[in-house]
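Take this structure, written in structure tokens, and hold onto it; I'll ask about it next.
The other protein chains are all here in position, but one chain of the complex has been omitted.
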Amino acid sequence: MLSSMILGRYIPGNSVVHRMDPRAKIIMTILFMVVVFMANNTVTYLSLILFVLFILVLAKLNPIFVVKGLKIVFVLLIFTFLMHLFLTKGGTVLIDAGWFTIESEGIVKGVFIGIRLVMLVVITTIMTLTTSPISLTDAIEKMAHPLKKFKVPVHEIAMMMSISLRFIPTLMDETDKIIKAQSSRGSTFMTGKVKDRIKALLPIIIPLFVSAFQRAEDMAIAMEVRGYTGGEGRTSFRVLKWTLKDTIGIIVVILFGVLVWWLRT
Amino acid sequence: MISLRDITYKYHNDDAYALNHISIDFKRGSFVSILGHNGSGKSTLVKIIMGILRPTSGDIFIDGKPVDKDNPLELQRRFSIVFQNPDNQFVGATVIDDVAFGLENLGVPHETMVEKVESALKEVGMWEFRNHEPHRLSGGQKQRVAIAGALVTNPDVLIMDEATSMLDPDGRKEVLSILKKIHAERDTTILYITHDLREIEDSDYVFILRKGHVVNEGTVREVYEDTDILVSSNLELPYNIKLSKALCDGAYMSYEEVVQRL
């Protein structure tokens, strides 16, 4: 299950979407989310789907792969659908079992809200699949720059984010190794009472913390001897370049929003 | 020339001195090795050179002038270091970011930075991996990136602190051959710290450290001659030395000479 999970993952590529400025992608994602909430009839929901498919094609991502990777959202999706199915009343009564009824409005609403949810998740997934975490961090640092005036340590926060991102795979590997070592010593995490399971986590958590602290200490020394003294007087190797395609992208999303607004009832 | 003069260090919770009157000269462009086992004091020495610890007594001189020990930044501009654990010194999210890190800290303008990073990565043969994330690299590749990151600021001395001890044999070969190349092409002094006698063959000069004392020093051949000191320093003898000691009257011989003799 975890292996096919794609939430928050990045797949390197060279499509137009991959090459866009991360700031543009963040803005476009937010704009699209607003548009999603404007949709309220079959035509508008259909156009949302078409638009997302269009972006998937542009990003050279396989829609089936993306949908499969979102399994974890399906539980939420089915729950939302059932809620609307049973609780939304209106239209013709389709099934009347006495103590509950299913009415046509319920189905329509359930499907619409379901689509809305999927669209929101898919669009953010497209953003993370096509943008490396470090570019996202850069974008956030640049976009949050004005906050420096209010004494928000923007650079330090971004540096922390970027180092954490860099260490996630390392710590995942480490966790995996420790779990395997302790499993080989007969440690069981899958069975028993909740209390026992929590206790069984200690053999994993303690070594993990010990090693994480060691790494943090090593890293601090490595950064210090390489001359790191904080954000003051520092230059940046990464530069974000805003190009024509970024402006066009944003205009396209806005135009799409206008279209949806015009089509909604 | 860079000189350590009479460096002594004592950890405050310890009675014994971790370092006793250590004096070492680094001629520009030389390849110097410090050999020693765990507890020999070599990591303390590195910390002093890098300005992480201040010596209890003694001074560091650069071209005859003492370095201001209260200003570790000066030391850090002169010395660059590659540590043992390849994972714990990789700061950047990708190879190219990591190499740029030291330059960013110095406030180098963007255009200069791009050029320098490119040439440093090409020097260690990692340019084509520039966009890789660290977890997709082998240990040897990570250490090559670390070397590029250390050289990019153009230090006087490159310190390799047990930098091959966590690598597999291939990774070790990779790193050693890169160092050989750097030694041939640059006038950067290389200070190679290790516990593996087989890795010092390319050194111009070798120091053997035991319990905070320099117990022997000289050319590779000279330190190989005195096998008793090597054994008592808990160093593993390369097999040609074992053989020449046991079967060829004890005089040091290279592997080829041993085969010839037997």
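Note that the chains are named A and B in the order they appear, and that numbering of residues resets to 1 at the start of each chain.
The rule we apply is simple: contacts are C-beta pairs under 8 Å (C-beta built on N, C-alpha and C of every residue); 3 or more make two chains touch, one makes a residue touch a chain.
Definition applied: contacts and distances are computed from a predicted model.
S.K.: Just to verify: the chain that's not displayed, which of "L-ascorbate metabolism protein UlaG, beta-lactamase superfamily", "Energy-coupling factor transporter ATP-binding protein EcfA2", "OB-fold protein" or "Carbon monoxide dehydrogenase" does UniProt list as its protein name?
M.R.: So the chain that does not appear here would be "Energy-coupling factor transporter ATP-binding protein EcfA2", according to UniProt.
S.K.: Among A:42, A:101, A:164 or A:188, which residue is in touch with the absent chain?
M.R.: Residue touching the absent chain, from the options given: A:188.
S.K.: Identify the residue among B:150, B:191 or B:243 that touches the chain left out of the display.
M.R.: Looking across B:150, B:191 or B:243, the contact with the absent chain belongs to B:243.
S.K.: Using the touch definition from the top, which of A:15, A:80 or A:211 touches the missing chain?
M.R.: A:211
S.K.: Considering the whole complex rather than only what is displayed, give the residues of subunit B touching the chain that is not shown.
M.R.: Touching the missing chain: residues 37-38, 138-139, 165-166, 168-171, 195, 234-236, 239, 242-243, 246-247, 258-259, 262.
S.K.: Residues of subunit A in contact with the chain that isn't shown?
M.R.: 3-4, 11, 65, 69, 177-178, 180-188, 190-191, 202-203, 206-207, 210-211
Going forward, only the chains that are shown with their structure count from here on.
S.K.: Averaging only over C-alpha atoms, locate the centres of subunit A and subunit B and give their separation in whole Å.
M.R.: 43
S.K.: Residue numbers of subunit A touching subunit B in their complex, please.
M.R.: Touching subunit B: residues 12, 132-134, 137, 162-163, 165-166, 169-170, 173, 214-215, 218-219, 221-229, 233-239 of subunit A.
S.K.: Considering only the defined contacts, which subunit B positions touch subunit A in the complex?
M.R.: Interface residues on the subunit B side: 50-52, 72-73, 76-77, 79-81, 83, 85, 87-94, 96-97, 100-110, 113-114, 117, 131, 133-135, 149, 153.
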